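All protein chains but one are shown at their positions in the complex.
So, subunit A:
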Amino acid sequence: MNKTKKLVASISTLLTRRRISHPSSSSLRCNPLATIASNSQTDLNPVKPLAVSIRRLQFSGRAFSSESSDKRSSSVCCWNCGFSSEKAAFLFCDSCRSIQPVDDSVDYFQIFGLEKKYELEGGSLEGKYKDWQKKLHPDLVHNKSQKERDYAADQSAKVTEACRTLTKRLSRAMYKMKLNGKNINEEETVTDPTLLMEMMELREAIAEADDSKELNQIQSQVQENLKQWSDSFADNFESQRFDEAVKCIRRMTYYEKACEEIVKKL
């Protein structure tokens, strides 16, 4: 009885909140729930039908989270138990231990609870990644519904992708640019003679290097260059010099490719 009351109360508050914040959006979704809510208020006895019909409607509580992904002005709800969470990245409900569907408005920085800065602190990423996978991995949901198994597959893939993107400097830089709506045109041919000459010479040096000692030397030089240009990118990005930032990314791409070649040779 108390549980139903709580459920109904939370649903009705959510509905009123939704109506206030987004009067026009998903009105279709609003109505069936409104009917159920009003029905349930009059007839509190059938607990099961209420829970079942809510589940059928797959109310994910995402309707009013379409505002800035920085701050969640409203909370999101678990599809399973209706538990509402204030977390920015609500991937897993601690209350009923069910995995949530993927929310595209959650970005990679939010998943790991990091500030949207280019510079990352320490090795916290790996630990957090493992923590997430302990909850989200598909191997853990064999006994659950098909829907939840699908959620697990999608969520753990997203978390893996997030970790991979944020770990490497270059992909992190490109992701940051993308988040700011600055898509880098990868189709455009590069014609900067100085850059290309340097890369040509670098690749020739790698191709002609005979022993691993020489290759390691080149590699450490390239790593140093990468770090230098990575810092330059951060600087340009913070100062909103996006054209310069793109140039930094281009250089980093070339250096990364060179590193790959060295590794192949070693």
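The rule we apply is simple: contacts are C-beta pairs under 8 Å (C-beta built on N, C-alpha and C of every residue); 3 or more make two chains touch, one makes a residue touch a chain; residues count from 1.
Note that contacts and distances are computed from a predicted model.
Note on the omitted subunit: UniProt lists it as "Iron-sulfur cluster assembly protein", one of the names in "Radial spoke head 14 homolog", "Myotubularin-related protein 9", "Transmembrane channel-like protein" or "Iron-sulfur cluster assembly protein". Residue in contact with the omitted chain (choice from A:Glu86, A:Glu208 or A:Asp243): A:Glu208. Interface note for the absent chain: among A:Val76, A:Met199 or A:Ala234, the touching residue is A:Met199.
Although one chain is not drawn, its touching partners on subunit A can still be listed: residues 184-193, 195-197, 199-200, 203-204, 207-208, 250, 253-254, 256-258, 261, 264-265.
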